[in-house]
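In this view, the complex is presented without one of its protein chains, the others remaining in place.
Here the chain labels run A, B and C in written order, and each chain numbers its own residues starting at 1.
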Amino acid sequence: MKDETNNDANTKVPMRDELKKRVIKGPDGFEFEVDPLRDYYCEEAPKEHPPIYVKIVEDFFNWARSESLWILGFGTGCGAIEMRPLMTPRFDAYRYGIQWRPTPRQANLLIISGYLSVKTLKRAIRAYEQMQSPKYVMGLGSCTINGGMYFDSYNTIKRLDEYMPVDLYIAGCMPRPEALLKGFEDLKKIIRSGKAEGANHYAEHFERYKENQKKVILDWDMPDYNW
Amino acid sequence: MALFEPDRSQYPDKNPDGTCDIDLTSGKYLKVWQGPNHPGITGNMSVELTVCGDEVVEGITHVGYLHRGFEKLMERRSFIQCFPIVCRICVPEPDFNEYLYAATVEELAGIKVPERAEWIRTLILEMGRINSYLMYLGGQAGAFGLGIVGQWTTYVRDLMLDRFEELTGARIYHMFILPGGVRDGLPEGFKERLEETLQEVERTLKDVHEVMFQNAVFKKRTIGVGYIDPALFEPFGVTGPNARAGGVAKDVRKDQPYLVYDQLEFEPVTDTASDMFARSDVRRRDLLLSVDLVRQILRKMPDEGPIMTKLPNVLHWKIPRGETYLRGECSRGEYGYYLVTDGSGKPRRVNVRGPSYTHAMALLERLIVNVNISDVAGLMVSLHTYPPEIER
Amino acid sequence: MQNLFNRLKAHFPLGEITEQRENLAFITVERAQLRALLLHMRDIEGYTHLVLLTAVDWIEDGQLQLTYLLNNRAEARDVGLRVLLGRDGTVMDSIHDIWPTAETYQRELREMFGIDFPGSPRVNDDFALEGWVDIPPYRRDFDTLAFSEKNFTHRDGRETRDPRQHMKQKLYPDGGA
Partner (left out) sequence: MEFEWIKIPYALLTLFIVLNYGLLMTAVIRKMGARAGRRYGIRFYQNYIDLIKNYSMRSKIMHGYMFYLGPVLRLTGGIGLLLFVPTIFGSEMWSNFSFSGDLILALYFVFFGTLGMALGAGESGHPFAAIGVSRGLSQVTAAELPFAIAVFTVALQYQTLSFTEIVAAQQGGFLNWTLFTNPFAVVAAMIAFLGMMMRSPFDVVLAPQEIPIGPPTEYHSAYLALMQTNRNILPIAKIVVYMNLFFGGAGSWPEFMLKAFLLYLFSALVGVVFPRFRVEQSIRFFLIWGLPVAIIGLLWV
């Protein structure tokens, strides 16, 4: 499966068998063709959703969005361990309208808690694309900013904003819960001022993001548009 | 092999190469991914479940979402440069990495650690064990929808983290135990404050015992579920509380006393049921044991004396060729470091033997078959695995 | 330890023994003897616990060292069996039927060192990496820094100093001494 003599890191990895297009015979004897990379997914690229309402309404909506941040409970790295104190008595993040949702459909804030290995980056991208606009991304820890102490690791990405639009970084290894709370407050300010349009930015520069992602994820075995 | 294979009487059998050919198009089976983005998963790993109705036919674990290549990174760092990054290997209980790395380096370099430093190391390890167990109890209860226990335990865990912060200056990654000794002694009045925190821990554990372990529903969910046959312990390298819950008193603190454990009196906590409830209960009692050990340490440890030996110039520090393996009893089982040096200033090879490595991969794939899908999360938590130490 | 070595020596041809501690020793064995030796250790000597199975890359003398570390809990003793193999196209026989947990180690070795274990369950599946096309990362001739600089986009403004030079400049600013 792995080719050890091949030193060119940019060669395409052969696609796995279960992902190839094939014809399947259903339980009722009915034959149909299955293309796993196309099933159940929208075909077109993400559309921009510019703010359409008049300013005061948008401001009101932005206030509502900023006051009810639903975080996708996806612990991608070390930082996940500080998420739990956030939800619990010491630093009770629920006071600030912050809740945890288990499914990306209902969340609108993705917290990349720490370094992202290439394998996790693929899942994080899917989770991000399944979230509904407007959506925000917070990068946690030095390793999302410039690699941190994994600057020479062969399996972790070094700049998060190359692969998805980041609204806010929180430095530190790892950031304390107080820093997270402060970060939430700053994110609320950004959202209220209407500057948190990461989803539109992502849709606008979709090709560049996809190019960056495919440059790192060598076995791209998922559709380009999945939401 | 037949002994180790689960009962597959009603399901298609495994092929010798480990795959299991299940005809998904028959409409009888359903493939469900539990994780990596799933609240019922421990950390960042995933299990690929094939369910038939409500029962799991096959579970394949996928790890590597946290792989950073530590063992490679350490090969291109000098010995003292490795010390800050080793604690990142296991997030919830980082101290064992620091201690074992320091101990292996000391053994190969022939460094003797002052006694007081050893006492402080033992204190840190036991406090870390308390933290890890508190986190486990919350997770085990949360896996069954009893979130309130998680609230309580995380609260007292924060109190313990305060003590850590007081002692080491950091909440999670302490970077306190470095080759040659420890960074600092106990601050003023630390023992009293730690004693108060321990009492708070015990108080919370009483509540937890009433809400969780005497709860009819919790018993209904856990007793007799997730049974590990003690015959599987040796073949699958089961250690720590998972083995102790099955009646095997495996405890490195007793078997091969390291640090100052030979001067502390304690008995390994054991149970016989070897199911989920027994594992949870063993961990709860082991947590109380750790509290007692911390008290003993505070009582017996010397207040005076050096805490650091003079190291050679760490920039030119070379260690002669050799290889060694040291183990410690962390909260999940046997944690080991295998260090190989080649006379240069950098380690030749470091291999971390995390207990989750054996528990969460081969063992879990056996246990998960024929389990109700509702119990998968609880079963994974009850093995108490931390993915970061599987893939490093 | 020494008498264990002599007892084993009666049955198997063994290489040299390195006594690290009084309860830890490493013995070099031939690949052909390994399987029988493991069974002997497990069934007769009571070394029933496979602690770890890993590899060390001695690239200078072109050898890969496989280390099987066994533990005897009753006597609180550990024995590491070293097997030296060639570096290119390395093949080792699987022991997953002696210790089923070995299949995990063998999957990792297959991925990280490129050592093949024919017959081991799912040995060719991805373990930690996904879509890896370079040489196995744990081999010594794989330069992780160069790889990461080639593949990932770095944020500029990060400076890394060699500690030796840095300390020298801090201590002796005039470059003397």
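Definition applied: a residue touches a chain if its C-beta (ideal position, glycine included) is under 8 Å from a C-beta of that chain, and two chains touch if they have at least 3 such contacts.
Here the structure is a predicted model, which means the values were calculated and not measured.
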| item | value |
| --- | --- |
| Contacts of the hidden chain among displayed chains | A, B |
| Option from B:Cys52, B:Val211 or B:Ala273 whose C-beta touches the chain left out | B:Val211 |
| Listed residues B:Phe83, B:Tyr99 or B:Phe144, member touching the removed chain | B:Phe144 |
| Candidate in contact with the missing chain, chosen from B:Gln263, B:Gln296, B:Thr309 or B:Asn372 | B:Asn372 |
| Absent-chain interface as seen on chain A, which is shown | 40, 42, 47, 49, 60-61, 64-65, 67-68, 70, 88-89, 92, 94-95, 97, 99, 101-103, 105-106, 108, 132-134, 199, 227 |
| Those residues of chain B which, in the complete complex, touch the missing chain | 30-32, 38-40, 54, 141-148, 151-152, 155, 211, 215, 217-218, 220-221, 372-377 |
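To be clear about the criterion, only the chains that are shown with their structure count from here on.
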| item | value |
| --- | --- |
| Pairwise touch network: line, ring, star, complete, or other | complete |
| Most central chain, Cα average position | B |
| Centre-to-centre distance between chain C and chain B (centres being mean Cα positions), rounded to whole Å | 22 |
| Distance from chain C to chain A - Cα centre to Cα centre, in angstrom | 36 |
| Between chain B and chain A, distance of the C-alpha-averaged centres to the nearest whole Å | 29 |
| Residues of chain A engaged with two or more neighbouring chains | 119, 152-155 |
| Touching two or more other chains - residues of chain C | 128-130, 137, 142, 144-145 |
| Residues on chain A engaged by chain C in the complex (per definition of touch) | 1-4, 6-9, 11, 13, 118-119, 122, 145-147, 151-155, 157-159, 162, 212, 215-219 |
| Residues of chain C touching chain B in the complex | 18, 20-21, 23-24, 26, 48-52, 54-57, 67, 69, 73, 76, 78, 80, 97, 99-101, 103-104, 119, 121-122, 126-130, 137-138, 140, 142, 144-145, 163-164, 167 |
| Contact set on chain B toward chain A in their complex | 25-28, 36-39, 43-44, 64-69, 72-73, 76, 84-85, 88, 91-92, 135, 138, 150-151, 154-155, 157-158, 161, 171-173, 388 |
